[in-house]
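All protein chains but one are shown at their positions in the complex.
Labels run A and B following the written order; every chain starts at residue 1.
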Amino acid sequence: MRDARDRFLRNRAAIACMIVLGLIIAFVMIGPQFAKWSNEEIDWAALGDLQTLGVPSIESGHYFGTDDLGRDLYARTIQATGTSLTVGLIGALMALFLGTAWGVVAGYFGGRTDSIMMRAVDILLAIPTTMVIILILVLVGRSFTALFIALGAVSWLTMSRIVRAQTLALKNREFIEAARAGGVSELMIILRHILPNLLGVVIVYASILVPEMILAESFISFLGLGISEPYTSLGALIAEGAGTMAYGTLWQLLYPLFFYVSIIITMFFIGDGLRDALDPKDR
Amino acid sequence: MFSYTIRRLLIAVPTILLLVIACFFLMHAAPGGPFTSERPLPPAVLANIEARYGLDQPLWKQLWDYLSNIVLRFDFGPSFKFKDRDVNDIIAQGFPISLTYGFLSFLVATLVGVSLGILAAIRHNSWIDYLAVSLGIAAQALPNFIMGPILILTFTLWLGLLPGGGWNGGQWQYLIMPVIALSTSYMGSIARITRSSMLEVLNANFIRTARAKGLPERTIIWRHAMKPTLLPVISYLGPVFVYVLTGSVFVDLYFSTGGLGVAYVGSALTRDYAVLLGVTILYGALTVVVNLCTDLAYAWFDPKIRY
Partner (left out) sequence: MMRMTTLTQALLLTSALVTASAFAASHVPADAKLAEDQTFTYRVLDEHSSVDPQVVEDVTGAEVVRDLFEGLMNQDAEGNLVPGVATGYTANDDNTVYTFTLRDNATWSNGDPVTAQDFAYAWQRAVDPELASPYQWFVELMSINNAGEIIKGDKPVSELGVKAIDDLTFEVTLSAPLPYFPQMTTHSTTFPAPKDVIEAHGADWTKPENIVSNGAYVLTEHLPNERSVRERNAKYWDNDNTTIDKVVALVINDENVALTRFLAGELDRTEVPAGQFPRLQKEHPGVAISFPRLCNYYYTFNLSESGPEAFKDVRVRKALALAVDRKIISENVMAGGQPEAYTFTPAAVAGFKPPTTEMAQMSQAERDAMAKEPLAEAGFSADNPLSIDMLYNTSDAHKKVAVAMSQMWKQKLGVKVNLANMEWKVFLETRGNQDFQLARGAWCGDYNEASTFLDLLDSESGYNDGKFSNAELDDLLEKAKQSDDTTPLYTRVEEIIAAEMPVIPVYHYAGVYMMDSDVGNWPVNNVEQNWYSKNLYKIAQ
């Protein structure tokens, strides 16, 4: 473990991105202190004249300009970044745990277990997501928890297929066979030998899932489950900004996009760094 | 392997049946039916409509009739929303469109993504790596709903080079923007998975052994590293392949391509039960077949894999 930490700390890109992520989190926490407007308050004057009063300006207190309704984009971006980061990370973590557990069990035990578990995945892959989400909305009601259930429900399937394939390949490797011959229990084999070898690909896929979850959230919120006004998310802000990008209010797209891209970049390099650091190199 | 394939194909039938049943009850459980509208229909009218579409029958009977129509006549029923067309029509019209732009996008995304990923891993920490990483991030950073408007603004409004949407039998002018938009959304992830998988494999003991033996780098990469590298990539590509083949709702929405994506999402929102079920079955059949193919591919990539 110490090895892994040392390796991670030697990865400059990963460390830089940890710092950037830290800065983003700090911005989300401290940023509101500097805001002159709240995230929901409408600046009625700016609403009347977006092109001149809604532009980013230090003077007006709208550092990032305003959205189409004259609401302060600085405050909204801060709130959205915090929400989306949480949604992205929790969604990806859910996929990571559920997908890994499902995939490892199916792959390792194989045979009928594998067959049943993977056919379940096939069915879930093909079932209409919209209907699943609407049903969750009806059963659980609108809440943050429901949003995470919905995100989890749509995200773990591909992860489980990736993990299962890797497990299938791993379980016939010499070192696993050696362990099995040495009388190590199945559970220990999975925990000690299979899982560490899966970590690389799992972490990388999870880091891809973070931005995907951030965007998936905006679809789920469209259906009425999840984040509702006046709260917002990066996905929603970017979609709004993208719609009006040709209307002379480009800042509405660029500020939220900047934070979204920053999150993608940090996820990329932190994922990479973790993968390098945790690579057991004993295959 | 042959008997395994046969077995899997046999399991496919109950799998899809289960999918239909699950989807059937799911959609009937969702609030609002196909004929829920702002103007509530008078009871007598609603009764006529429900009788015509068999919605007055008990659910199990509806399901039974639905399934027997498929088995006996390959008839997936009428659309509840688009009254001039039935589900067979809708799929026959939309699927070829989705298939065309989807398959092209898949090819582009996979070829470019995998090549970028491999190049980046082989030349780890070189300018090629940085370029590949940047391209991958850029592709991920521009989701469909930014790509769509940007492409149309650029190529249609400002440059006047391409039509802003439509299909027109799939002429190349109409294909370019959908393929760019759809392929970029997967390209970044494919490159990313390929790159890290390759890096991991190149670090593994058996590659070190091969290197120690003094094998040329080219042989090591092509002969030894390639197959294990592609294993997780294939797992990722399976579901992507199905999604892309059945069309993207974003592409259909922004470029008016008329593919299956918009019909599918639309049917869920309008509770067009028959269309939703029909497309789900197509979706399920493709998922089963594609996942079987990827499972067979695993065994080919790694002969030690047994099922």
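Throughout what follows, a residue touches a chain if its C-beta (ideal position, glycine included) is under 8 Å from a C-beta of that chain, and two chains touch if they have at least 3 such contacts.
What you are looking at is a predicted structure, and each value in this text was computed from that prediction instead of being measured.
Trainee: For the chain that's not shown, point to the residue among B:G77, B:G113, B:G148 or B:P239 touching it.
Mentor: For the chain that is not drawn, the touching residue is B:G148.
Trainee: So one chain is hidden, and I want to know which residue out of A:P32, A:P56 or A:P230 touches that hidden chain in the complete assembly.
Mentor: In the complete complex, the chain left out is touched by residue A:P230.
Trainee: One chain isn't shown here. Among A:A4, A:I42, A:V55 or A:A120, which residue touches it?
Mentor: A:I42
Trainee: If the hidden chain were put back, which residues of chain B would touch it?
Mentor: Here the touching residues of chain B are 30-33, 35-42, 44-45, 48-49, 51-53, 78, 81-86, 90, 93-94, 148-149, 152-153, 156-157, 160, 163-167, 252-254, 256-259, 262-263, 266, 269-271.
Trainee: Tell me, which residues in chain A touch the chain that this view leaves out?
Mentor: Residues in contact with the chain left out: 40-42, 44, 47-48, 51, 68-71, 134, 137-138, 142, 221-224, 228-230, 240, 243-244, 246-248.
Throughout what follows, only the chains that are shown with their structure count from here on.
Trainee: If you look only at chain B, which of its residues touch chain A in the complex?
Mentor: For this pair, the touching residues of chain B are 11, 15, 18-19, 22-23, 26-27, 29-31, 133, 136-137, 140-141, 143, 145-146, 149-150, 153, 157, 189, 192-193, 196-197, 199-200, 203-206, 228, 231-232, 234-236, 238-239, 242, 264-265, 268-269, 276, 280, 283-284, 287-288, 291, 294, 298, 302, 304-307.
Trainee: Please give the residue numbers of chain A that touch chain B in the complex, ascending.
Mentor: Per the touch definition, chain A meets chain B at residues 110-111, 114-115, 118-119, 122-123, 125-128, 130-132, 134-135, 138, 157-158, 161-162, 164-166, 168-169, 172-173, 200-201, 204-205, 207-208, 211, 215, 238-239, 242-243, 245-246, 253, 257, 260-261, 264-265, 268, 271-272, 275-276, 279, 281-283.
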